[in-house]
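There's a structure below that I have some questions on.
Note that this complex is displayed minus one protein chain, with the remaining chains in position.
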Amino acid sequence: MASSTRVTFPNKFLPYLLLAPQLAITAIFFYWPASQAIYQSVLREDPFGLSTQFVGLDNFRRVLGDPNYLNSLQVTVIFSVATALIAMALALLLAVMADKVIRGKGIYRTLLIWPYAVAPAIAGMLWLFLFNPSMGTLAHLVRSAGYNWDPLLNGDQAMVLIVSAAAWKQISYNFLFFVAGLQSIPKSLIEAAAIDGAGETKRFWTIVFPLLAPTTFFLLVVNTVYAFFDTFGIIHAVTGGGPGKATETLVYKVYNDGFVNLILGDSAAQSVILMIIVIGLTAIQFRYVERKVHYG
Amino acid sequence: MTIRGTSLSLALGIVLASSTSSFAVTEISWWHAMTGANNEVVNTLSKEFNESQSDYKVVPVFKGTYPETLNAGIAAFRAKQAPDIIQVFDAGTGVMMAAEGAIKPVADILSMGGAKFDKSLYLPGIVAYYSKPDGTMLSFPYNSSSPILFYNKDIFKKAGLDENKPPKTWPEVWDAAKKIKTSGAAKCGYTSAWLTWIHTENFAAWNNLPWGSNENGIGGVDVELKINAPIYVKHFQELADLAKDGTFRYGGRTSEAKPLFLSGECGIYNDSSGGLGDVIKSGMNYGTGPLPYDPDAKDAPQNTIPGGASLWVFAGKSDEQYKGVAAFFNFLSKTEIQARLHQVSGYLPVTLAAYEETKKSGFYDKNPGRETPIQQMMGKAPTENSKGVRLVNLPQVRDIQNEEFENMLSGKQTAQQALDNAVKRGNAAIKQAIGQ
Partner (left out) sequence: MIQNNPVGRLIAHVILIIGILIVAFPIYYTFVASTQTLQEILRPPLSLLPGGHFWENYSAALFGGVGRIGGVGVDRLLFNTLVMALGIAIGKICISILSAYAIVFFRFPGRMIFFWLIFITLMLPVEVRILPTYKIMVDLGLIDTYTGLILPLMASATATLLFRQFFMTIPGELVEAARVDGAGPWRFFKDILLPLSKTNIAALFVILFIYGWTQYLWPLLMTNRNEMSTIVIGLRKMISFADADTEWHLVMVTCILAILPPILVVVLMQRWFVRGLVETEK
């Protein structure tokens, strides 16, 4: 305790007791299934589990040697970075604007947080209804205007479509956090800077933005996880990984290989690689980003 | 099994009796993937069956899309919780067949019900698709469809085409499509659902061309794809060329192209006969015709192959349960049930009697085009090219084809490259799937 700056309670057993429920649930519903996935990744098995064969690291070798896997890694990076950046940037812009206005703040906020409540499976359907070139009304308008909108064949447009849908759903969440973050910045600090003659833009970048760092950090973690995993429903409904393999992300590939094509070993190997990637990413975020973040 | 032909009053009596002696009822679980109106049909059928007798109760459960249902079934089997009946889509047939020990052939079950199982009562084209190489019927065909041609009569008129003459061959389709486009009758001439199922699998069967070795996989699991033969390349290059100026529009990998046709954007459309319901409901002035064939193929038209789904029965259940399943399948095979299913859904009747019955009732005279998918499938006895397509990993091989077609239609590669790649990647995937 002496080494820690934080004041704590001395107690030998209580902390373990407090942790027990979460640890129990985590062990049963997370670690046990995850260990099964790891075990599966060194097997070659038919879907029904009627014949099982130990193949060592063969599945990993095949997955990592598959150019399609590297393609989906690239797709994932582009997709996640674009989604997280756009969702956070737009949300920050809107939050800053909402912080500025005096009238109608509550109404703006209410109208901006709707999409958060929409299930990904439903969100995907809504976007399909708007932008699918065969049934979407907005797609129809865009095409009538002479622009060749065809995300079914144009991979870049398909990427734009799923990034927009994914970012759309996350803007509300980020917006609320940024609004909260902005509200907690002492106005006196900003006023002091104004008196010193700092312009609005300068004030934002030198005072507001650094003070938002804890929020931004938290949102960075959440948005990365969101873009990696929770967008599956959107990709599933909107592009199905196509055209070609232009929007096949790592998680979509895990699903498609395991769930649709029933190649269990490859799919499990991909899950394991995915776990390693994400744990690594988080460790980096924690070590290097959180250190620069100040809490209270 | 004297349920066939019991009078209404007797049936009512049984229903009343069943409500007092429900402890003896055996539950039969049926996992399915039917949505929309078809979901209602599943519920109605189960209800009718349950009310028609008192020993068994069929409980239908929706388990998501076709792949989701199959996965739920597999997961449940591995956890020893398998349902009695599971609906598996056409492309999953190979997976189920390879799972010997997990499934029980429907032929065995139907004879357990007491009634003698007579294969000749069923439509041969459909039975062939769901049977082992030795002829044992493995699953019960529930919903089968076959690809046909739809066209918009108003657009045909505007383009100066004969609205009563649907194009019969692919060159005729291309010509009509170009005419629609150039005359300005519609923005696009032709679109199609299911490029894989219609333009490779059925293209092969209908033109009597090999799709893969080993009778397209019916004869054995080791298959080499043959879809990069010149006649396929020519067909797909024509599609790719038409796509350049928008005469052909791509709508998606399954049935997503349908709204292009319904909204009047495209004049001609290929889809499963099951797609008829939406076409009728949209209120458009439509016509139908058989699937076009390639006049260069000397045996064309041969016969088409079914799509849709069939009902599989899991192994390891009690005899009592299998008897219940048999009773239910016999109920489903009843002429009046099959005739009704066929007439309300656009799916094919499974039994010949139901087909004859529908014909006699004058249904086809009132609904021209509804007989087309059956005639297509029954016209000629199936050859080794036209019994069907079966792979352990057909969904994956279809995905590969779709990816290559999309890259072709977007102008990234020629038809030759696309089909060569599809064959190369498809063969490698098949080899891996069968463990070579």
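Just so it is clear, A and B label the chains in written order, and each chain counts residues from 1 on its own.
Throughout what follows, a residue touches a chain if its C-beta (ideal position, glycine included) is under 8 Å from a C-beta of that chain, and two chains touch if they have at least 3 such contacts.
These numbers were taken from a predicted model, which means no experiment stands behind them.
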item: Candidate in contact with the missing chain, chosen from A:A34, A:L57, A:V77 or A:I284; value: A:A34
item: Residue among B:T26, B:S282, B:T383 or B:Q413 touching the omitted chain; value: B:S282
item: Residue among B:D55, B:E68, B:D175 or B:D296 that touches the chain left out of view; value: B:E68
item: Hidden partner interface residues of chain A, rising order; value: 1, 4-12, 14-16, 18-19, 21-23, 25-26, 28-34, 36-37, 40, 90, 93-94, 97-98, 100-102, 104, 108-123, 125-127, 129-130, 135-137, 140-141, 168, 171-173, 176-177, 179-181, 183-184, 190-191, 194, 200, 203, 214-215, 218, 221-222, 225, 229-230, 232-233, 251, 254-255, 258, 271, 274-275, 278-279, 282, 295-296
item: For chain B, the residues touching the chain missing from this view; value: 29, 31, 34-40, 43, 59-64, 68, 71-72, 75-76, 78-81, 83, 143, 145, 193, 254-256, 259, 262-264, 272, 274-275, 277-278, 280-284, 308, 345-346
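In this section, only the chains that are shown with their structure count from here on.
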item: Euclidean distance of C-alpha centroids - chain A vs chain B, Å; value: 38
item: Contact set on chain B toward chain A in their complex; value: 67-68, 71, 74, 77-78, 95, 98-102, 191, 249-253, 256-260, 263, 265, 393, 395-396, 399, 402-404, 406-407, 409-410, 412, 432-433, 435
item: Residue ranges of chain A touching chain B (in the complex, touch as defined); value: 44, 46-50, 132-135, 150, 152-155, 240, 242-245, 256, 259-263
